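Just one protein chain is left out here, and the rest sit where they should.
And then chain A:
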Amino acid sequence: MAEGALNYDPSKNYDDQTCAQQRDIEKAIADEQPLVSDILSFDELKTEYQDDEIFKLKIDDLKGRYKHMRKTRGDGNCFFRAFGFAYLEQLLNNNTDFPRFKEIASKSKDELVALGFPQFTIEDFHETFMEVIEKVEKKCTNEEFYQLYTDQGISDYFVVYLRLIVSGHLQKEEDFFIHFVEGGRTVKEFCNQEVEPMHKESDHIHITALTAALGVNIRVEYMDRGDTPKCNQHDFPDGSRPSVYLLYRPSHYDILYP
């Protein structure tokens, strides 16, 4: 491997090699981590940080405020995957928000098409998205829901559609979001590069757009290297009452249960 880097061969297709390497890494992660884990205790989380006093203090802080957690696969889709699971699981157990959400979900396809998304492919994703939501509506068991949501094909379709909703919202509110796009890109370019492709990690701007588009509030607990003994919290939108709780560790989101 090492000498290959020194001998650049212009007739070789390095893109393919890079892609192959990328695939190997993704496969290793997929073999190791489920899309969404079983329920875990914070003591289990602690075992990852044996020698890390700051993180252990922060886990104790979480332990005082949350019951348990679930981990999601670190494949760049974790924010969307975690959000979708946490919110739908909640609707399964308490459906008061269901009619409002279903209406937004149903209408979203026509809105995306009106924004110029290709109807044919949007319909494909929307159909699967609604199938999952309808399973929740029909009160499948928690076990059935877990099976459905951790089926790779279905789960990825669900994630894609959430990404499309975010992309649509950012483009619809372009005048506002242009101020948060870095690198001199247009909002559309940002969506093409950082929102729509699978495995692109999410940032504040994605979370802000998703909460606004779906009307579902999120609290993120930030567990970082800062030397305060507590996690920092951020509510999206600011000052709202959260219904989905996520844990953020540098470049990864998991699910929290209050």
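Quick notes
Please note the rule applied: a contact is a pair of C-beta atoms (placed from the backbone, for glycine too) under 8 Å apart; a residue touches a chain by one contact, two chains touch by 3 or more; residues count from 1.
In this section, contacts and distances are computed from a predicted model.
Looking at the choices "Transmembrane protein 231", "E2 ubiquitin-conjugating enzyme", "Small ribosomal subunit protein uS9m" or "MOB kinase activator-like 4", the name in the UniProt record of the chain not drawn here is "E2 ubiquitin-conjugating enzyme". Touch with the chain omitted from the figure is made, among A:Phe55, A:Phe101, A:Phe117 or A:Tyr253, by A:Phe117.
Interface note: of A:Ser37, A:Thr128 or A:Ser240, the residue touching the hidden chain in the full complex is A:Thr128. Interface residues of chain A with the unshown chain, by the touch rule above, are 10-13, 15-16, 19, 117-118, 120-122, 124-125, 128, 153-154, 156-157, 160, 163-164, 192-193, 196-198.
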